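Removed: one protein chain of the complex. Kept in place: all other protein chains.
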């Protein structure tokens, strides 16, 4: 599962019905700078409030800022970034600034930018090039404006999806001479990097922050445990108690979904292809079935079949038209996995079935005999569309990104080669430790004697790299 | 806790900006009748769709309709009703119709009517007098139009809050000669009836359907177990894992809240005044504390201190200004109890504190030092304002009302006197049994031999009246 | 479910192979008294240690002793008792002594006496007449020795099963003139009292302590939640994870069993006859089935079908020979209910089936084709035979008994008539409150203002009598 966004629940509406393209506007922030391109610089104040609220739930970044009052581990860093532009990203960017970096930023998605936040960043001096509803041409234009600047050349890349990296490879390959490293957050981007690496074309070290243990646990297990309930509730107002649910896949996402629904009084069935995960489902108290066996009786079908965290995609056609034909009236179908391949939604686009949009993200697909299937988010990732992601989860991600930047930027020559790396265990542990104060949690320290006895360094790492339980 | 409403998540907006009072309009339904008063009869079709969706989740009423194809247990019944007018109420009304009753209906709340549903009911021939945004004068006018009709006199009352009953007592006391009974759904209304009864002024049998076991279990334990999560998530997008929560009160509502939050990984503390409930909290794994002991450290404070289901009100000032002063920054405060007395919200209306409305139903109260408390629904019942109630819960209530009407209407003379009664255990069990098919649940039947051995009737009741576990 | 005993896990063995009947022995305690009859007074020291260990887990009785240092609420009380004689009973007896009472005691069961504890009581001056392995004649002789004493006549009765009461009725009816009341602990004894009362023959007030809320919650829900796991583990060493279990009955005992097994990863099915309990099972996440539907697939069958706490017996033949014939190999069958009627064990005593005793309390019943059913405790109550009862649960019971004695002994004339009473709510609450310190639990007190607002007394009772959630 991949979490992209955390929009505030109250949706934003630009009061102005301004149709002018931002590229055609002349805007200045209050300090006179016009090195940015956003929808409307006047929305800065509203965006600032959102950033301030986010700051309260991103304690780890705030702690990094505090420590940066002495040394500036990113002094001299010139970071070009391409991510979703939200309040949480803003907290990250302003933290990178506090750590000494100069930043230029574009959006990694043409729809996801919060205009108010972009305005607030521009107002406080960040060269941001992003707005909601960019065209494809706008998208690349914005990226280019971040990279192609007189008298400024990036030495670090923070990417989410690989488009920025791709653009530099294509247009400005010489820039890599000065670039110390790439930090990539998304599965897609990581996949591209591994391909470059295999092809021998990766010319700087890259860090895959998607697969750090801490981030994975939160993106998958902990986040999904809560968001499956939230997503179902917001879209359908259903009651969980007594409902029969089948969860396809018992990886981390499936484990989170199953645990939450069981706790709420649902009866949960699991399907799996991997016997080890299957046996875990049994021991955790779930009947392991084939989808066919329960498809007629279940109230909810949830797919989450990406075979492992670092794989690009969920399985294909896990829920087929044949399954959909056999579901009972009012059955809810949704996807918690990575891509939109798991439910064969295309098979429902046939003339004998009627689609009725009953709410945002909720379709009733109606069979000739009146049977209705409730399809959520058209089979796309439920959490992306129908629930919000807690800021705390994004805090884990953003902190991981910041530490990866610091590590790559400060690594002595030779530590990293032209390859794709995981975040070192010790920094992974550090991300976790920065989030403990939120819970008023007190870590125990090894005594010297104990550390010696166990053969461990008192400051970690405490586990080998492969340990991911 | 009392659940009032289940609005669809997508809020309705009248496309027309029609400001004319419905009382001044001349409307007819497609059959030519004008014996109704609603906002706009043309909205009927949209309302009908909502009713149809609700029907799918109210299987018990639909089952009653099916059985009514033979005998009509309410043939001859003339029911005047005063309740919230929602899709679920519509399913109830149309069921009463199918059972043989004639109905006239007004709203029990000036804001809660769904205009589209009222229109759909009027279109299909129900004399409905209700719209969203009635004035107080409108309110009583509507009730009067239900009661004061040429050539039609009610013989049953279905009330929610006691206003309809009150009006008849005041204006048309002679009507009670023909009235066979009152069915009252709300705590407030039941309270009024008991006062009438004590004063010797109750002149017909009345049935308190608020206190049936099945309804109580759903309104309190099962519904709150889900709605506490939903209410908190929709308003704050917070993450539950690792959060410290104090729940004030460990009755059925408190038990539901605690179980849900514990399951989601929160650390839950409980306060109680009753040692028996307190000991249960201990055995269920919650630290029993005084509020003072944990107020500085908790992330969420939830009140639910109504001392028992049939009591009108929660406790007073359970959360005081002193507590609020000591809470930590970002602490969330909300109320799952009955009334809005439990949190001393008035104490926060002082000049040194700033209130900031950050979202619908969410206020930040800001202390001079910048500390923010997140107050939900201004201390009113969270589930009323910030989450929806599953139709299934309303189905339990509506079925209970329908069966109470049938029981009172058909009871042989002398079974009920001029007093307030609980729903007979056997009918309470019947409400439950009508909801089992939803879960594909199969009840076991006693054999003759077993029934004899246990001294029970095979068809119930299976428990004494006082058994409420 | 009824809990009788809490033997220490290490079984006692009298080192002596002394076959002499205690009735034929001449024994004196160290103070020269011979007003007792126990197996061997020399075992007193070992018994004293067991009593001391029990004292540590019976904080409520110890608290009563402390308070009794001032007033002695049982001064003048002459209590004759007939209960199981265990370390926990000894703590009760010595507490009654500390509260001012004189006591004489016999055993209510011919097997259950711990000889060492009886010796310790005799040594410290209690006239105890009991040993393990009494004959029926011994049994009544011991009771008689308690009652029929020169110059001492009881004014209070503490009974467990009704045999003592019965004996006095039969032999010394005149004694009732001085007797202030009977406290009865068992379902059987309570049943006998109600019959006496109905027949107009009850000549003193009696208190049914079996049905107090606190005691019921612990005997049923909390105790069974733990003892089902313990009983199954000790007898079969089975693993719970992934096992399919059917629990017959979803009252308090069933709720406890289901919750525990679900938590350990079992898949649990429920059978019920009462639709209200059935609906609760659904909402709690259990598939409600008829036994027939799952009998071929389950690994464990558990019966707990007593229709309500105060009923004498479980249902009859819930598990029939037909069910047993269809169970799969290695299926475990056991009973957590009241009596041994629920499983039709008699039907297994047929020539074609072989019984093999594989461990204490564990029989394999072997079908001609080699299929084995694992029958625990021959269908008798599992917790009685195969697990121990935590002292804490017995502490609840003993405290309830002590308070009932105090209440009856001190009640002003007229408060109690010749009838059977439940423990007053307030004393039930008091029992609970005396056990809170064990958990370092802090009860909240109502302020005067709050008490007035709620119309409650600050010291309770906080709930009406019927409130038993």
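First chain written, first letter: the chains are A, B and C, and each begins at residue 1.
Heads up, the rule we're going with is that a residue touches a chain if its C-beta (ideal position, glycine included) is under 8 Å from a C-beta of that chain, and two chains touch if they have at least 3 such contacts.
Since we're looking at a predicted model, the values are computed, not measured.
*Asks:* So which of the visible chains would the left-out chain be touching?
*Replies:* If we consider the entire complex, the absent chain touches A, B, C.
*Asks:* In the full complex, which of C:166, C:233 or C:290 touches the chain missing from this view?
*Replies:* C:233
*Asks:* Going by the contact rule already stated, which one of C:48, C:78, C:191 or C:225 would touch the omitted chain in the full complex?
*Replies:* C:225
*Asks:* Return the single residue from B:266, B:399 or B:450 that touches the missing chain.
*Replies:* Answering carefully, the residue with contact to the hidden chain is B:266.
*Asks:* Which residues does chain C use to touch the chain missing from this display?
*Replies:* Within chain C, the residues touching the omitted chain are 6, 8-10, 53, 56-57, 222-223, 225-226, 229-230, 233-235, 237-242, 244, 260, 263-265, 297, 329-330, 358-360, 372, 387-393, 438-441.
*Asks:* Since one chain isn't shown, list which residues of chain B touch it in the complete complex.
*Replies:* Chain B touches the chain not shown through residues 241-242, 262, 264-267, 282-287.
*Asks:* To test your reading of the contact rule: which positions on chain A touch the chain that is missing from view?
*Replies:* Counting only chain A, the missing chain is touched by 213-214, 217-218, 222, 251-252, 255, 271-276, 278-283, 287-291, 293, 307-308, 311, 313, 315-318, 341, 428-430, 432-433, 435-436, 439, 441-446, 449-450, 453-454, 456, 460, 462-464, 466-469.
In the analysis below, only the chains that are shown with their structure count from here on.
*Asks:* Taking each chain's centre as its mean C-alpha position, how far apart are chain A and chain B in Å?
*Replies:* From the centre of chain A to the centre of chain B is 40 Å.
*Asks:* Roughly how far is chain A from chain C, going centre to centre by Cα mean, in whole Å?
*Replies:* Those two chain centres are 57 Å apart.
*Asks:* Using the touch definition from the top, which residues of chain B touch two or more other chains?
*Replies:* Within chain B, the residues that touch at least two other chains are 222, 439, 441.
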